[in-house]
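Below is the structure I would like to discuss, written out as C-alpha cells.
With one protein chain withheld, the remaining protein chains of the complex are depicted in position.
As written, the chains take the letters A, B and C, and residue 1 is the first residue of each chain.
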Amino acid sequence: MNDAAPPPETSELPTLAESVAYVRELGKPTAAEVLHTARATGRVALQPRCGVGSHAQMMTLLRDLEQHARPDILTLTIDSHTRLKRFDNARAVLLRNSAELNGYPLVTHGWQRGRELNEAVAAPLEVRHGSPDARLLFETSVASGITSFEGGGISYNLPYSKAVPLSESLAAWRDVDALCGELAGRGLVVDRELFGTLTAVLVPPSISLAVSVLEAVAAAREGVRCISVAYPQGGHFEQDVAALRAIPLLAASYLPEGVEVHAVLHEFMGVFPKERSHAEDLILYGALVARLGGATKLITKTYLEAYGIPDTRANIDGLLASRANSPLLDFIALDEERVGSELDWILQEVAEIVEPVLATTDLHKEIEAAFAEGRLDIPFSASRYARSEVIPRRAPDGAIRYLSPGLLPFSDRTRRRNEESLATTGRSTGLGEMVKGLTSDVNHFLNVFGESPAAAS
Amino acid sequence: MNDAAPPPETSELPTLAESVAYVRELGKPTAAEVLHTARATGRVALQPRCGVGSHAQMMTLLRDLEQHARPDILTLTIDSHTRLKRFDNARAVLLRNSAELNGYPLVTHGWQRGRELNEAVAAPLEVRHGSPDARLLFETSVASGITSFEGGGISYNLPYSKAVPLSESLAAWRDVDALCGELAGRGLVVDRELFGTLTAVLVPPSISLAVSVLEAVAAAREGVRCISVAYPQGGHFEQDVAALRAIPLLAASYLPEGVEVHAVLHEFMGVFPKERSHAEDLILYGALVARLGGATKLITKTYLEAYGIPDTRANIDGLLASRANSPLLDFIALDEERVGSELDWILQEVAEIVEPVLATTDLHKEIEAAFAEGRLDIPFSASRYARSEVIPRRAPDGAIRYLSPGLLPFSDRTRRRNEESLATTGRSTGLGEMVKGLTSDVNHFLNVFGESPAAAS
Amino acid sequence: MRHENATRTVILGVAASDAHVVANQLIAHSLRAQGFTVVNVGACTSVAEFADAYSWHPEAEAVIIGSLNGHAYEDLQDLPAARAQGLLDCPVILGGNLSVGSHKDASDAERFRALGVDAVLSDPELLPATLDQLRTRAPQPLAAS
Partner (left out) sequence: MRHENATRTVILGVAASDAHVVANQLIAHSLRAQGFTVVNVGACTSVAEFADAYSWHPEAEAVIIGSLNGHAYEDLQDLPAARAQGLLDCPVILGGNLSVGSHKDASDAERFRALGVDAVLSDPELLPATLDQLRTRAPQPLAAS
C-alpha cells in the first residue's frame, strides 16, 4: 500500500443507519460509554493527542500508543489544512511529503481508512481539529465509526480562523449537533467535546466556561446527549480545581436533564518549559489538578510540548499523567476554603456573562451580536469576529484575573474583586510595560522553572 | 583492559593524609557538602542505588546515570560476598562471570580502581553494603576518595548476617567511626549514613529510629561529624512523614551540637508491585513522603524492584522520584493533626526504647545485653543476636504498629495505644492465621494494586 | 526614499494555514511600543493577502510572517511567484516554529531562503535589530538563530 497516496476516488459516504450498525459491530465501547464508566469508577480517563499525515504511520502510532500507554480514548488530530477546508493543500502536502502535515487529513484519506484506524485499536477514537465548518469532517468521522468529536461554533471559530463570521460557524455546528441528535435517536450517542480551551493562553476560567455553557445549551437543543466540557489548565491550582468543579454545577443550572456532562482537563496549553524535567513537573501538576478537580478525562501533554509535535516515544511516555489515577494519593489535602472562594467567583462571573445571552430568544443571533459588541469576548482572538478587548493578567499568586474585562457585562462587585486581586500587579503605565507584564504572565512556567523565554528549537 | 580481572597484586593502601589530599584535589564536593547545600536550599538530594561486578561496566553505569539522571550523589553498592568478607568467592565469581555478582567487589578491585570510578563522575560517591565488619572495605573506600559510607554496628549486623556477635560488629564499626573522627580532624568530613532500614519489611518507625539514635550516639562519640539517618518508607503517609520529621528532633535531644544530622528516606523497601505503572505510583508516593517529611536525601527505587537488580535504563528513569523537587507541589496540604499525633507517638516510643540504654555507662555492652534480653529488638532478624520477638502488623489504615512489642520496655500507655490501633486486626487465633495476616501486611502494596502475591520472574 | 520617513511601517501576519496569534499579537504590541507602525493582518494570511496588504502599504519596510503550526513551507509555496511578479518588493522575515516535529533540522532555514525569505528568526526581540540591518541592505541575506 502506498501509504501517502489518498484513495483514487472520493467515494460515497455510507448512510447513517449503516454507520450506526458499523459502530455496533465494531465491538468496542463508544467514547460516551468509556467516560460514563470512568466517572462511575472514580477514574480519570486518559487521552493523548496524536496525528500524523501518513495513513500507515497513523496506524502504527495508534497501535503503539495503545500497546504501551493503554489510553482510555485515542485521538485523531487533524492537520490544519483540513481544518480550514484547504483540502487541496492537504492533498498536495500528503503527496509531496506526508511528514510535513501537522495532523491526519481524514477527509483526504477517506472514511474507509478511518475505519481501518478504528479497527486497529480497542479504545474509541475522538477527532480533534479546529474547524469553523466541520460538516464534511464530521460526516467522514461518523462514517469511520468514530464516536467522539471535538468543537463548537464559537470555540472552533474564534481561535482557529480569521474571517469566518460566527453566524456561519454556528450554523455549521448546528448541523453537526443536529446530526448527533439524529444519531442519538438511532441509538448512537456521540460524545461532543466543547473546546473551552479557546486560545489556550491566559484564558480566564469564566470566559472558558461561559463559552462552553453557551455551546452546550446550543448542542443540547439539537439533541446532543453527551457533552464534555474541556477546560484548559491555567496554572493556579485552586483556581483550576474550582473551574473543574464548577462544570457539574453549571450543567445543573443551565442544561436540561438527561444530558450527560463531563469535566475534561486539557493539560497546560500555554508556553511549556523546555527542559524535560520541568515539563514533567508540569505534566504531573496537571494530572493532580484533574484528579482533585474531579475531571472525567485528562488530555495529556508530553515533555516535547515546547518543541513541536512529539515523537511516539514521548507520547507513549505518559508516566506522569497516569499518576492522576494513583491509589496512593488520597492523602493530599487542599486549601478547600480557597477552592471554595474561587468557585464562588467563577460561578458568579459565568452567570454575569451568560445569563443576559441565554435570556434572549435567538441564541445564535445573540451570540454573534454579543461578540460584535464585546459583551462576549475572548483574549487573543484569531478572528475578527471577537474584539479581544479583554486583557487577562496573572495575580501575584499566579491566578488568572481580568486586568480589563473589556465590555463584558460584569457587576461592580466582580470588577472590584478583579481589580483588587491585581492591585499590586500595577495598572500598565504604558503599552510597553503592559506588553512586558503580559509576556511575563504568558511565560509563567518558564519563570517558575527559571528558564529563559528564548524560543525552543 | 580485562575488566573482570582484579589487579594482579593487592597493593598497599595510601596513608590517610594522602587520601585526604586526594579528595581535596578531586575537585568535587564531598557528600556532606552536597547534603548541606541540599538542606540549605530546600531540595531533596536524589541518589539511585547501583552496583555491578565488572569494573568497566561499573564505570559505564555511573557515567550513564550521571549523564541522564543527574543524581546528587552516586552509589557503589557492594556485592554480598564482599559484605560478608567472602573475598575469595567474590574473586572467583568475578573471574568466572562478573555478571553474577550482585554488586561491585571494591576490595577485590582495589582502591586504584575505586579512584578511577570516583574520577569518572562529578557527583560524590557513597559506598552502600551491609557488612558487619567493614573495616577493610572502609579503608579501601577512603583510599578511593569516597566521602560517604553506610552502615553501623547494629544496622549492618542484624539484617545482614547470622552469627556475628554484636560486640564484634560494634567494635568494628567503632573503628570505622574513629577513623571518620580522625579524618574530620584532618579536615575531611565523611558522611556516615546509618541503616535505619534494618530488615526493611514492616519495621515499626520507633525501632528504626531507636537503632539509629543509638548508632548515632556511638558514632558522635568517636568524632563523626555528619550523620545521615535513613528511614525506610513504611507505606502510611502520615506515619512516614512524622518519622522523617522526628529525626531532627531526636538529634536535638540525643546528639551533641556540632554534629550535622540529615533525614534520609529509603523508598519503600518491602514487596514492590510488579506492574510498572503500580511500581511508579509507589515511587512517586515515596518522593512525596520525602518532600513533605523534609528529607535531605531520597534513595530511589526503580520499576524493576520486584524483579531484581535493575538495568541501566530503569535506573536512569528516575522521573517519578525527581518530582520530590517539583516547584509546583506546594499546594499539597496534609492532615497535620494526624502527622502531629504520629510524631508524638514515635517520639514517645523511641524515648522508651533508647533512654534506658543511654542511661548506662558502657553503651556497646549495654546494646549487646539489651538485644540479648529483648529490651532492644528488631523484627525478622537475620542474626541470632536479636530475638525478633517483636511482631509488627498493619492497622486497618496501613500504619505499622506493634502486634506484640516482645520484651521492649514499653509503658502501659504505649502498649495500650498499639493494642487499640490493632483492635480490629484481631489477635491471632493461631499460628496459621497470624502468618496469613502478617503475609498480607508484607504484601500491602500488592493488595493496594490488586496484584497477586505470586513471585515475580 | 522611504527609509527617511519619520515613522517606520511593517506588515505583520501569520501564515495561511496557521491560527496561532498569541505571539503575533504580542509582537505587534511590542513593535508599536517601540514606535513602529504595525499593519497586523493576523492569522491565516495567504501570500496573496500579504501582497495585498503590501499594495496598500508600499511604505512598509518589511513583511514579517509568523508560523507556528509547522506548515510554513507549504504555506509559503506562492512566495517565489509573488516576489518574481514584484508583488512583495520588500524584505520578508519569517519566524516561529517552522517545521513539524520536535527535532528540528538546521538546514530548515535554507529551504526558506530558497523560497525568497530574507531572514529567518526565532526570537522576536531580534526584530528591531534585524529590521535595522535589512534597511542598510546588507548584501548577504541575514540569518540569526
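In the analysis below, a residue touches a chain if its C-beta (ideal position, glycine included) is under 8 Å from a C-beta of that chain, and two chains touch if they have at least 3 such contacts.
These numbers were taken from a predicted model, which means no experiment stands behind them.
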item	value
Visible chains in contact with the missing one	B
Which of B:380, B:402 or B:445 contacts the chain that the document leaves out	B:380
Options B:86, B:135, B:174 or B:387, residue touching the unrepresented chain	B:86
Touch criterion as defined above, residue of B:122, B:163 or B:252 at the omitted chain	B:163
Hidden partner interface residues of chain B, rising order	79-81, 83-84, 86, 89, 92-93, 99-102, 130, 159-163, 199, 201, 304, 307-311, 314, 380-384, 388, 430-432, 434-435, 438-439, 442, 454-457
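Throughout what follows, only the chains that are shown with their structure count from here on.
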item	value
Centre-of-Cα separation between chain C and chain A, whole angstrom	30
Whole-Å separation of chain centres (CA-atom averages), chain A against chain B	47
For chain B paired with chain C, centre-to-centre distance based on mean C-alpha positions, whole Å	60
